[in-house]
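Only a single protein chain was left out; the remaining protein chains are all shown in position.
What follows is chain A.
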Amino acid sequence: MTKAIITDVNRCVGCLACSVACKAVNSVPIGNYWNKVVRVGPNPIPGGSGQYPDVYMYFLPISCQHCENPECVHVCPTEASHVAEDGTIQIDKEKCIGCQFCVMACPYGVRYLNEEEKVVEKCTLCEQKLLQGELPQCVSQCGGNARWVGDTDEGLDSFVGSFDSAGNQRKMTEFLEPFEESDIYHLPDVGNKPSFSYILRGQHWEGGDE
C-alpha cells in the first residue's frame, strides 16, 4: 500500500489554496512550506516565435513525494524518518535529533526545521485526517479539482477527490479530462522513486524524468 497524490497540472490554476490550507490545518510555521506551488514558465513553445502567444506555463504544487526509496529515511540516524504502514514517509518527532541531514538528502527541498520544536517537519499527507477517512486538506481544498489521493498499488481508479454538491465523492478517472499514460510525469528521480505523479497534457514537461 502506498498512499499518494496525483495532480492534474492542466487543472491547477495556481491559486495556492492547497498551500494555504496545508499551513492552516497543520500549523506550519511562518517561512516553512509543506506544500509549495511554483510557476513553471512562461517558456517558449518549441518551434514558435519565443514571444506571446507562443509560450506556455503551468503551476507545479510540490510537497513531500512520499518516495518508494526515500533518501531521507536512509540518512536518518535515529529512524525518526520512517516508512509508515500506508507507505507514506512520516517523522517521529520524539526521535528526531535535528541533524537536518534529511533536509539535505531530499531532492525536492520540502523538509523544514521547525525552529520552535527544533525538529524537522514536512507533509504528512494529513495522516491525522486519512486515519479518520477524510481527505488531505490540499485535496479537499483544491478549487480546480486538480488534486487526487489514492493508492498507487491499487491503480488510478483508487484515486478520489473532493465531494460534489450532492455529497458524492468524485473519482479521478471519471472526473478528469482524458489523459494517456504518457501524460503522467514525476519530479526528477535520483533513485528515490517519488510516489506522487503529475498529469500534463499538450505541454512540455520541464525538469526531465518523464
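Observations on the model:
Rule of thumb we're sticking to: contacts are C-beta pairs under 8 Å (C-beta built on N, C-alpha and C of every residue); 3 or more make two chains touch, one makes a residue touch a chain; residues count from 1.
Here, contacts and distances are computed from a predicted model.
The protein name that UniProt records for the chain not on display, among "ABC-2 type transport system ATP-binding protein", "Fatty-acyl-CoA synthase", "Spore protein SP21" or "DMSO reductase", is "DMSO reductase". When the full complex is taken into account, the listed residue touching the unshown chain is A:Val40, out of A:Val25, A:Val40 or A:Leu130. Shown as candidates are A:Val75, A:Leu130 or A:Ile184; the residue that touches the absent chain is A:Val75. In the full complex, chain A touches the hidden chain at residues 14, 16, 19, 33, 36-43, 60, 62, 71, 74-80, 95-101, 104-109, 113, 118-119, 187-188, 190-192, 206-209.
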